[in-house]
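Every protein chain of the complex appears in place save one, which is left out.
By written order: A and B. Residues from 1 in each chain.
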Amino acid sequence: MMNSVIKETDSQPMLAVKQITRRFGGLVAVNEVSFDVHNQEIFGLIGPNGAGKTTLFNLITGLIEPSSGQIFAQSQLISQLKPHQIAAKGIARTFQNIRLFGELSALENVIVGRHLHAKSNFITGILGLPQANQAEKKAKQKAQELIELVGLGDRLLEKAKNLSYGDQRRLEIARALALEPSILLLDEPAAGMNPNEKQVLSKFIRDLRTQFNLTIILIEHHVPLVMGLCDRIAVLNFGKLIALGQPEIVRNDPAVIEAYLGVD
Amino acid sequence: MDISLLLQNFLNGLSIGSIYAIFALGYTLIFSILGIINFAHGALFTLGAYFTYALMGEAFGFNGLLANLQLPIKLPFFLALLIGSTLAGFVGVVIEYIAFRPLRKRKADPLLTVVSSLGVALIIVNLIQYLVGAESYTFPSNTYGNLPAAINFGSSDKPIPIRTVQIVIFVVCGSILSLLTYAINFSRFGKAMRAVAEDQVTASLLGINTNLFIVSTFFISSFLAGLAGTLVGSSVSISGPYLGITFGLKGLAVIVLGGLGSIPGAVLGGLIIGITEAFVPADYSAYKDAVAFSILLMMLLIKPEGLLGRRFIQKV
Partner (left out) sequence: MVNLFNDYAPLIISMILGALLGISLYLPLMTGQLSLASPGFYAVGGYVAAIFSTKIFLTSGLYPWYLLLLEMAVAALISTLLGLVVGIPVLRLRGIYLAIATIAFVEVLRIFSLNLEITGGAVGIFGIPQPFNNTLEYLWVVLPLLIISSIILYRLENIRVGKAFIAIREDELAAEAMGIDPTHYKVLAFTLGAILAGVSGVIAAHFLNTWNARQGTFDASIIYLTSVLIGGTRTFVGPILGGMMFTALPEILRSLANIPNLPLWLVGFLKDGRLIIFGVLIVIGTLFFPQGLVTPDLFNNFSKLMRTGLNKVRLKKI
């Protein structure tokens, strides 16, 4: 059930991260990070390895609980919700180490993404009641559209585990889109791609934003990609936010340069 | 409740608890090294009892393929105990080679190995039944040589008799546990074993022959199982090939209570369950077995990592 899906109003940002901290025993993985993400912004999250970027994603999507701090999706507090509840609020994600349903076909993977939008339960589904059948049909249709959108139309029925790496990444995005999210979190979507593919991906992400009115947050290692694509960038290092702003400003920030290149 | 009865119960509990501890120790060693529950452990427990019984020159019954089997040797108890447990240890190694190693080689899901161990348990237990039948056997009454049946620890007007059997059990269990604790914590071998338990890949990169340690762990674990089985068999009786099955299931309760993979946890868990069982009032003795399983269920629901275990954090 997609209830209380978040929508931006003039007063509230789409996503507000407030003083989020997460400790693992003695290690502080995320340290009092705060930032806002605005409607239909493409927001970049960068930083050296181990800076806490994926942990931050996991906090936003409810996979782990914050040690302190809060996260708001528009005015709604989401930091105490479970992952499936957060998905129901319209926040979808892809994973750093692709997590597809290997034994299911590409199409079925995306159909699973339609779970929240298809109105059928165990009884209505088994009995094949018209309402349920309709829902299943529509889910399949929508899934097919999305698969074609990401260019996997000819590999619909391939098992996800048999797809090439690049195709798997695209499939994961299609599956996330199936949720009809308002916010899309992409964790290193360009990993393993050559420069050409990265260009294509960049354009693709921009098109997604316009086509689906998405707010996009992405973690990425390839700095030029991020600089060219994002409206604003946040830089993490050792769990702390060390810079936040437009690409040109962040690029020249001494703290950022030091974090990536070290001090001479 | 008078002191003597209390003490009796406590000592009974301690005695059976230390056997649980020894048994659970073997279980937990394998879990800590391989992350699996070896269900064949209970079968090895049974095997040890049968081996020792045979080594003492006792006769088997007239059922089964090897009816009336009686070995032409008659070893004293402690020697038979050692050899019988060692034989059990070797069987454990064989199991590792045939059933578990191939699965590890192809990085199979650990649950598959657990299932395979169930199969191995079935094979062993039913092979015993097939070969020597399903009757129960008792060890001869002079098992412990010339020691009296009980030793009085109190005074003459307030006697506190303790069965010799229990003393034997204490001594054996205590020495083995001390030996193991010393070996694991202070010897080079033990340190290497803990390294392998912690992280196999890194350990092998450091030049530790992980396979050797895995095999050694299986040997030690199976030795302990056989030892525990012999102690139970000799102190109570060998009730049949299925002796180890209930024990095996209780062993699960012990290690979950103590914490999967934790060595002190196995000891603590064993003692707690042993003593708790001993204090079940006589009217409810049939429910004794339920004690262990209820504790198990409670632990799983409240604190699955056990009293001394560590919580696993899944990396996304």
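Following the convention adopted for this analysis, a residue touches a chain if its C-beta (ideal position, glycine included) is under 8 Å from a C-beta of that chain, and two chains touch if they have at least 3 such contacts.
Quick caveat: nothing in here was measured; it's all calculated off a predicted structure.
Asker: Just to verify: which one of B:Q8, B:N126, B:T164 or B:T181 makes contact with the chain not shown?
Answerer: The missing chain is touched by B:N126.
Asker: Touch as defined at the start, partner being the missing chain; which of B:S32, B:S85, B:T113 or B:Q200 qualifies?
Answerer: Spelled out, the listed residue whose C-beta touches the missing chain is B:T113.
Asker: Check the options B:V236, B:L249 or B:V280 and report the residue that touches the missing chain.
Answerer: B:L249
Asker: Over the whole complex, note the residues of chain A touching the chain we left out.
Answerer: Considering the whole complex, chain A reaches the absent chain at 61, 63, 82-84, 87-88, 92-93, 95, 99-104, 108, 111-113, 115-116, 118, 120-122, 125-126, 128, 132, 135-136, 139, 175, 178-179.
Asker: Considering the whole complex rather than only what is displayed, give the residues of chain B touching the chain that is not shown.
Answerer: Output for chain B: 36-37, 65, 98-99, 102-103, 108-116, 118-127, 129-130, 245, 249, 252-253, 256, 286-287, 289-290, 293-294, 296-297, 300-301, 304, 314, 316.
The criterion applied here is as follows: only the chains that are shown with their structure count from here on.
Asker: Report the inter-centroid distance (CA atoms only) between chain A and chain B in whole Å.
Answerer: Chain centres of chain A and chain B, defined by C-alpha means, are spaced 50 Å apart.
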